[in-house]
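Here is the structure we will look at, set down as structure tokens.
Every protein chain of the complex appears in place save one, which is left out.
We call the chains A and B, going by the order they appear; numbering starts again at 1 in every chain.
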Amino acid sequence: MSAGHRLLGAIDVVVTDVVELNPEVKRFHFARPDGQPLPAFSGGAHIVIEMKDGDVTRRTPYSLSSSPFETDDYQVSIRRDDNGRGGSLYMHRSVTPGMAMTISHPSNLFSLDKRATRHLMLTGGIGITPFLAQTAQLIRTGGEFEVHYGFRSHDVAAYVDELTARIGHRLHCYADDQGQRIDYDRLLSSQPAGTHVYVCGPTPMIDLVLSKAKEHGWPDAHVHFEHFAKAPPGEAFTVELKASGITIAVGEEQSLLEAIEAAGVDAPYMCRGGACGQCETAVVEYDGELLHSDHWLEDEERSAGQKIMPCVSRFRGKRLVLDL
Amino acid sequence: MSSRIVPTILSRPVYGTLTPTTASAHLLIADADGGTAILDLAKAAPAGFFDSAEVCYVPGADADFSDELQQLSPRQFHTSPTIQALLPRLSRTFERLHMGTSVYLAGSESLIGLATQSAMQAGLDYQALQTEHRGTLARRVQCVHCKGTTENVTTQPAECAHCGLLLFVRDHYSRRLAAFQGVNINAEDPTDVPPKIEEFT
Partner (left out) sequence: MATPAASLPFRDETFRDDFTFRNSPETVLRAPFPFDKDSYMYAVNMELHKDGRPGTAFEEPIDVDEHYVSEMRDRALVLDEDPLRCQSLPHMTLAGWDTLELLMTCKAESYPEWFSLERNGDQWRWINRPLGIDDTFTFGDETTLPYGPLEYITRQAQGDFCVLDERQGNFWMDAGIVTTQADWSLDFDIGMNFFEWHAPVPLAHEKGIFKRALKYLLSIQQGNPARRLNWTMTVNPRLDTSPENYHQWGPENTHITPENVGDKLYLRIELQSFWRLPRSNALLFPIRCYLLSMHDLTTVPKWATRMHRVLKDLPDEIASYKGLDNYRQIAIDYLAPYDDGKPTSKGPFPD
């Protein structure tokens, strides 16, 4: 089976370490095989990791959690998701030190607004990872910030100790099992002019912060969120690519975009998480149901049925034809 | 009354209609006819709106709504004789503002532009501000040649108050400078002096 096109801006790396932070989270370290530095990046950036799992090639984005100024060692922290398409399970079970892998150049869809007089960071669970890099960047370049970090219990709070050591009193922790909750109303009503708020965490948390921010009169330009959708697994289906004149099969644990790439067809993409809009593709015709999972298309666009984001969305039905 | 501003090129600002928000605090800034935009907003505002509102107003020679505005009983009411005189206070007011305070700007483009500039210097994004144009179309114009800014330009072309060059006043607008761009209109032939037309009144 074809592995598809080489990843855009691909970098060959070797896994230098795998650290189990708790029963759910492992941290993976990457370096160049020749020891040369990896590209510098900006806090909030992600890389796409290519996973060759038997016949399936998965390409999944993960936030870089290491310091943007330490380019000898890229780090990502991955929570095991037993109900996902298998990417995190593959990373947890099959990736070991010494393995050769391919990653993309870093790109950033969750950048700090460098005009901010102050950065208020709100996060839950594994959503802490981009803030690890961003706080490292702010410590180096200067900038006021505080982090409010919620988690189920201290057993699964992967980065409390490390962050406490690095940022001290600027870290505020909230453990669910001790009845502690982030007080969004207080935080969002007491920030000085020029503050920007950032949220990364589970979808309900993001939705709550966005609605609270609106309620408290925050302008959109001061509110930032990282909303990676995961490409969900689903039923297998086939799709006709009109311009290429081929019909391809999409497997249960394969995304539509991965299947297109595996067929050797060039499709644009960037985030692979339904957020950036780059892979927007025209639907020529369909008979069935488009299963949208992205955060990009407007509601009207979804109901119009003329566009799909192949990085995360799927299809169920008789026939789907894409303009690719 | 609606603004007479016609959208032209994309850098030319367009303005909306002030709408009361449910924020916990409000800052309203207006000059001359802009006072009527606040009075119109007051008709739609919920009870108690002005208890948490500060109003800063620059009365115009022919348009002074100070009394009517004061009757709204805002928590704080302040008048300044000119926009320039208001700016130092505004700068401090924006610095002390909390995120979530609604900011409303109404009146001349000079007032809206200079207040926006002040807010941006305090770290607020310009898109966080509600604006409504009322009254004069007079422009602030930066001479691209000498960099001086001429206030209250009403004619096309207009003379630069600093270097004296005759300027074509473009619709190209800089939020950072709170000014339209003026470019010498007769550089290729300085003896060709087109008549001035009252265009921005």
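What we mean here is this: contacts are C-beta pairs under 8 Å (C-beta built on N, C-alpha and C of every residue); 3 or more make two chains touch, one makes a residue touch a chain.
This structure is a prediction, so every number in the text was calculated from the model and none was measured.
Enquirer: Check the options A:T16, A:N108 or A:T135 and report the residue that touches the missing chain.
Expert: In the complete complex, the chain left out is touched by residue A:N108.
Enquirer: For the full complex, which residue in B:R4, B:H162, B:R176 or B:K196 touches the chain that was left out?
Expert: Missing-chain contact among the listed residues: B:R176.
Enquirer: If the hidden chain were put back, which of B:H78, B:H98 or B:H145 would touch it?
Expert: Result: among the candidates, B:H145 touches the missing chain.
Enquirer: Applying the definition given at the start, please give the residues of subunit A touching the unseen chain.
Expert: 8-9, 39-42, 44-45, 68, 104-108, 111, 113-115, 137, 141, 220-221, 268, 270, 276-278
Enquirer: Touching the hidden chain in the full complex, which residues of subunit B are there? Just list them.
Expert: Here the touching residues of subunit B are 9-12, 142, 144-145, 147, 165, 170-172, 174-177, 181, 183-184, 187-189.
The rule is simple: only the chains that are shown with their structure count from here on.
Enquirer: Take the average of all CA coordinates in subunit A, do the same for subunit B, and state the distance between these two points in whole angstrom.
Expert: Taking the average C-alpha coordinate of subunit A and of subunit B, the gap between them is 42 Å.
Enquirer: Hey, which residues of subunit B end up touching subunit A in the complex?
Expert: Interface residues on the subunit B side: 21-24, 94-102, 119, 122-125, 127-128.
Enquirer: Under the definition above, what is the set of subunit A residues touching subunit B in their complex?
Expert: Contact set of subunit A toward subunit B: 115-117, 188-195, 197, 215-222.
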